[in-house]
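Subset of chains shown; positions unchanged.
A, B and C label the chains in the order they appear, each numbered from 1.
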Amino acid sequence: MGFEPSSRAQELIGRVEDFLRTEIEPIEGEIHTAIRAADDPWQPLPAFKDLQAKAKKQGLWNLFLPPSEHGNEQYGASSEEGLSNLDYAPIAELTGRSFLAPYVFNCNAPDTGNMEVLLRYGSSEQKQQWLEPLLDGAIRSAFCMTEPDVASSDATNMAATAVVDGDEVVINGRKWWSTGVGHPDCELLIFMGLTDPDAHRYARHTMVLVPRSTPGVKVERLLPAMSRYDEPHGHGEVSFTDVRVPAANILVGPGRAFEIAQGRLGPGRVHHCMRLIGLAEKSLELALQRGTTRTAFGKPLVNLGGNRERIADARIAINQARLLVLQTAYLLDTKGLAGALSEVSQIKVAVPRMAQDVIDMAIQLHGGGGLSDDFPLAAAWTSARALRLADGPDEVHRGVVAKIELSKYTKESK
Amino acid sequence: MGFEPSSRAQELIGRVEDFLRTEIEPIEGEIHTAIRAADDPWQPLPAFKDLQAKAKKQGLWNLFLPPSEHGNEQYGASSEEGLSNLDYAPIAELTGRSFLAPYVFNCNAPDTGNMEVLLRYGSSEQKQQWLEPLLDGAIRSAFCMTEPDVASSDATNMAATAVVDGDEVVINGRKWWSTGVGHPDCELLIFMGLTDPDAHRYARHTMVLVPRSTPGVKVERLLPAMSRYDEPHGHGEVSFTDVRVPAANILVGPGRAFEIAQGRLGPGRVHHCMRLIGLAEKSLELALQRGTTRTAFGKPLVNLGGNRERIADARIAINQARLLVLQTAYLLDTKGLAGALSEVSQIKVAVPRMAQDVIDMAIQLHGGGGLSDDFPLAAAWTSARALRLADGPDEVHRGVVAKIELSKYTKESK
Amino acid sequence: MGFEPSSRAQELIGRVEDFLRTEIEPIEGEIHTAIRAADDPWQPLPAFKDLQAKAKKQGLWNLFLPPSEHGNEQYGASSEEGLSNLDYAPIAELTGRSFLAPYVFNCNAPDTGNMEVLLRYGSSEQKQQWLEPLLDGAIRSAFCMTEPDVASSDATNMAATAVVDGDEVVINGRKWWSTGVGHPDCELLIFMGLTDPDAHRYARHTMVLVPRSTPGVKVERLLPAMSRYDEPHGHGEVSFTDVRVPAANILVGPGRAFEIAQGRLGPGRVHHCMRLIGLAEKSLELALQRGTTRTAFGKPLVNLGGNRERIADARIAINQARLLVLQTAYLLDTKGLAGALSEVSQIKVAVPRMAQDVIDMAIQLHGGGGLSDDFPLAAAWTSARALRLADGPDEVHRGVVAKIELSKYTKESK
């Protein structure tokens, strides 16, 4: 009853917690400082690679993988091993407490989503070539969907092209917010582009696997997200000029991109939201620590003005948000995406906003320190804010929730 | 997994739903109209008594009763029969959709709380005299705690006195917001007053069973709550002037009032909050019906401006609130009040505010109709608003949540 | 500079303040109690009539009248006497502090708007017959526009008919929220109805003066607004069945209703908003009085939790709202309605919401007392809430503001 994790998940949660406390937290500050001080912050640090090796060795690796319903046992996603969404959720929450952790455990976006896509939709060859090294952590990947020149909140606006030309696909256009493309190990781009403008609205686009080294692929620049470049992963603007790859690099088939994207959405949003809940929880902890140890006007900060009420409101908001995400995970597990469509959009609206507000409160309690990088709050804020746009802006998700709500009342048009 | 009700609860939920749809909803409007038109709106209508008789006959009666841990099998609260908080919660939600339903099913506050108190803390004699007719629906009761002359949000402020004088208790003082006291069948008042001002802060007060007909008891007036008198139950201001009852009418013993009150709180707040969730859900339904059937500026209302976003936000808010209440019910069932103290206060803050906002939105979508009594929305709003003060104002509950949160960080004083 | 009133206005403000303090406030509570206790609360009390007589004698009467630009000197609206919107605004604020005051000074809606309409658009005969007794306070009037069967937020939806038939007009249909129609002195209804469905959208409707005693006029019922009937004025639902009045009762001419309504809007909304600011200011004062004189947990309420912050926020919100209304009044005075269209809608959105929030805060600080009628807060809340729908819902006014904002950027369609 309730949303308690299985005993296997419980054991993993305990080990992830230990790892965070003993391996990551003690050196996290140093790593961030080292990145900032580095001549080239886009080179991953050896200390970071060491952490990955330790996590892998302890089996705290690729925990995001779902139970295998697709015969992917050889990739570690056997039904014995894969965790349900509900079981993985608390692990995602824990990894969200640290900006390093998702990478340390090979559980970071967009690689997780890309691996899921390959797992579910990739051919044997595609899996062998790309999924294996991704699962191994040997390479990184990016997802090239959003475009600078159109309102990409309406994904059918996407204008970059993927034209089948004999046994090749020719790719042209410009993408941005290709997260991870700044990393030197990023070797795979999953590109989504327009193939058949005359097909049904949701059958026009194709997903193609594009090796980053293909001629015509150019990372034009790396973009700051609310002033942060998020090195060494980064967010890129990428141009594709007459890029040619074999037609065998198409995922599933031409015009199938939306179908594939659908399958990627549910768990990905649960992961994002659970990580944000971890971040909000961490921020509340920092607020409590600061508020109980600093003094102004003769009292601990926490006893001034409305600070206690804000702490209570933060607790209430976090708890409500977590339950909604767990419920969504549970629905995904038991009813599939079709049974959780509204909820997946609900969490995407509720959680980033909640996190942004909780973090804002924590910043305020930290005074000037909260604005600096001496605490992870400024970075946390950025992360929550960006998620109100990434993966669909709040407004689009509210539209989805409303549409489903209204469908009970009317044969309603849009 | 999740918060699904047991199969027994599921079956009861279905029957309550049917009863609401077939027995209550078709005549609800008429009953409210009849009350408003009555010469004496404080006389319960025969139609209402008929509904009670039907519900009782169908076994949809006293469903709020907890599983018996106290040997109260003879009162229907056998472990086979009593529902857990988690199982009763969806029934409470259903009854909250109608202002009549809680009374029809003998599941209305404050009688439920009073019956629970008698069940847990009453002597055999007290149970026989008062609990039996209450369970039977033959009489009604009120709870006399809040006082007009002190800030009762701090319950230790209570100044009305219950002085033990030999084998009698002498009661003096003034109470208000004694809900239910306007009903002609109200025969029992549970009075809470100061007995020993020198005892520990939480051991000064005593609970006494006071027959309403005792000399010196006077209902001074009936109070409107945000302009509604809520006939035929009402909220009374009651004066006690040298009221004498046998010392045997004391519950448990002198100075034990806070201890008893504690035990009454958890389930009572879950009930209140679940009923409000039912009310919010009903209000959202009304908003959707109105919004899809009325037209302005050439479109259904729901397609104007931010209306769809507001509907989405309402759905998200209701779902989050419901999950938090279910989680609280689950904690009460599995860890007792001590394990759910923060959550009980969390729901008391979150749910009435959420309901008030959802109802406000629904009113706005109904235009002038929303302000009138042609829809249950104005009454719904009052109900939610009052709950932000009744049973402890939001601010006090936020204080409890913050205190618990802070206790992890500091040996903090208040 | 700034928004200081003229010296003449300053003098009137002082006298209105004195009148409120010495004549109205001391007996206001008694009057409300007397209304509630009356056998027939719809009969105005002698005490109230006495107050009107005093105010009239002191020249604190019809102060809402604008400077005469229309040769209406005989009605007291000479340019020497009429106050600008900016000068009247602080008087309106003062009258808003008391529910009686607007009536005592003959400055209450909808009579003020109706008098303005007659002043500006009435023929000499219409003025003599209706304006004179209204200015004198001998009769009351109502405005019949909103309809129960259509979304009246889109005024072009209005479906009740005013058909010219020779030298008569035939009126049919149903109106509601006809405020003031419950008063025994209400003799005039200004009816707005559809005359020519084929004309331009804003030229279809006509305003007609309908004596309440005309055969076919029936007050079907009086409506509670958020549970209050607002006796002795009330809000009525009125049916019109083959009501015939002379064509001479048409205001200006057939199809001119929207044009007339326009002229009525600006000042009326400034009045409503300034009265609400007075009500918010009064509510804040009550909150401060209660908060400094009641004690809980060993402190004055005001020093608990976030109460001081809420008081600061209320002060900031009231001040901002007042400045926006004064600026709107100033624009109306200097640039006319065309130069203040956006601002008139801005205040209509901002002020009732602000007042509702400030009053809600004050209620919360009053505990159970705030819900009762022992303080004017429950009634104040109703008044603010209703204004979020009356005279156009928030959503419609936000639409106006946005439309004007967008007009700078685009030849925008609707």
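The rule is simple: a contact is a pair of C-beta atoms (placed from the backbone, for glycine too) under 8 Å apart; a residue touches a chain by one contact, two chains touch by 3 or more.
Just so you know, these numbers come straight off a predicted model, no measurement behind them.
*Asks:* Whole-complex copy count for this homo-oligomer, where the file places 3 chains?
*Replies:* Altogether, the complex is made of 4 copies.
The rule is short, and it goes like this: only the chains that are shown with their structure count from here on.
*Asks:* When chain A touches chain C, do the two copies use mostly the same residue numbers, with over half shared, or different ones?
*Replies:* same
*Asks:* Please indicate which chain is farthest from chain C, where distance is taken between mean Cα coordinates of the chains.
*Replies:* Relative to chain C, the chain whose C-alpha centre sits farthest away is A.
*Asks:* What chain sits nearest the middle when you go by CA atom centres?
*Replies:* That would be B.
*Asks:* Per the centroid of Cα atoms for each chain, what is the distance between chain A and chain B, given in Å?
*Replies:* 43
*Asks:* With chain centres defined as C-alpha means, what is the inter-centre distance between chain B and chain C in Å?
*Replies:* 38
*Asks:* Between chain A and chain C, what distance separates the C-alpha centroids? Give it in angstrom.
*Replies:* 53
*Asks:* Please output the residue numbers of chain B that touch at least 2 other chains, ranges allowed.
*Replies:* 395, 398-399
*Asks:* What does chain B use to touch chain A in their complex?
*Replies:* By the definition above, chain B touches chain A via 1-3, 86, 284, 288-289, 292, 300, 302, 308-309, 311-313, 315-316, 319-321, 323-324, 327, 330, 334, 342-343, 346, 349-350, 395, 397-403, 405-406, 408-410, 412.
*Asks:* Quick check: in the complex, which residue numbers of chain B touch chain C?
*Replies:* Its residues touching chain C are 146, 148, 150-154, 157, 176-177, 223-228, 294-297, 301, 304-307, 363-364, 367-373, 378-379, 381-382, 385-386, 388-390, 393-395, 398-399, 414.
*Asks:* Applying the document's contact rule, which stretches of chain A touch chain C when the two form their complex?
*Replies:* Of all residues in chain A, those touching chain C are 305-306, 308-310.
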